[in-house]
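First up is the structure itself, then whatever we jot down about it.
The complex appears here without one of its protein chains, the remainder shown in place.
What follows is subunit A.
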């Protein structure tokens, strides 16, 4: 059974105008997104900035209010996460994009990592300290750092503290919102490999939000491409990378740099060709407002947003 199921999720932000400050229109940040994730898998959400991928993640964990749609976790409805289901908070955690603002600068590492423990588990001071030190060891930081403040760490180390906090309650699902986009490339690999290690160890499920296709290919089992709040294409890694159907996906995939310099000319030609196709057939793949169509199945796992034929 799927651990997380999202049905027709819509997150709209009102546009207010006029003297009475009435809602005249909505920004459709997420417009009818559905997906499900199996336990222990990693589901990638890819898209350009403003495509609604982060908003989707934040809506799932209850940081954005949901306009319509349904989110269920392990069969329980968590659409109104903010008010109800506080016990389920334990099982769904989030890793934030910016390691510089996601840690309270006034708190020591001990207090930061033990915050979830204090909320959900009644531990004595010594037990708590031991748990935090264990967690720090898991994320590869020195257990002596518990009395330091966040500003004494580098970006990569801070992100590890954020991860330690997210896994402190042994959650089942972690929403990772561009967890490495603020880090150096060398540190990115470290953090990503580490995330995969703890995934195996704790049987975690990830909702992995990223704009970096290379990272997504490395991390995920299934991915979805988003554009302007809608899904463009959804499928397994092989579906998307070897058999992209939608012109937008093709363009994204062709943009991945090839490490072999001999292919440079070939890559350039492919890119040119895809670009030409994109310009020519834009209207076939997007409706009059420039939005993607509804998803049509291509195979059991592969869905593409194509206009209905016939």
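Going forward, a residue touches a chain if its C-beta (ideal position, glycine included) is under 8 Å from a C-beta of that chain, and two chains touch if they have at least 3 such contacts; residues count from 1.
Just so we're on the same page, contacts and distances are computed from a predicted model.
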{"item": "Undisplayed chain, where the name is taken from the UniProt record, one of \"Fumarate reductase iron-sulfur subunit\", \"3-isopropylmalate dehydratase small subunit\", \"Peptide ABC transporter permease\" or \"NADH-quinone oxidoreductase subunit K\"", "value": "\"Peptide ABC transporter permease\""}
{"item": "Omitted-chain contact residue, chosen from A:55, A:145, A:234 or A:249", "value": "A:145"}
{"item": "Identified contact with the non-displayed chain, of A:98, A:221 or A:277", "value": "A:98"}
{"item": "Touch criterion as defined above, residue of A:89, A:131, A:211 or A:251 at the omitted chain", "value": "A:89"}
{"item": "Residues in subunit A touching the chain absent from view", "value": "58, 61-63, 82, 86, 89-90, 92-94, 96-98, 101-108, 115-116, 119-120, 140-142, 144-145, 147-148, 151-152, 162, 165"}
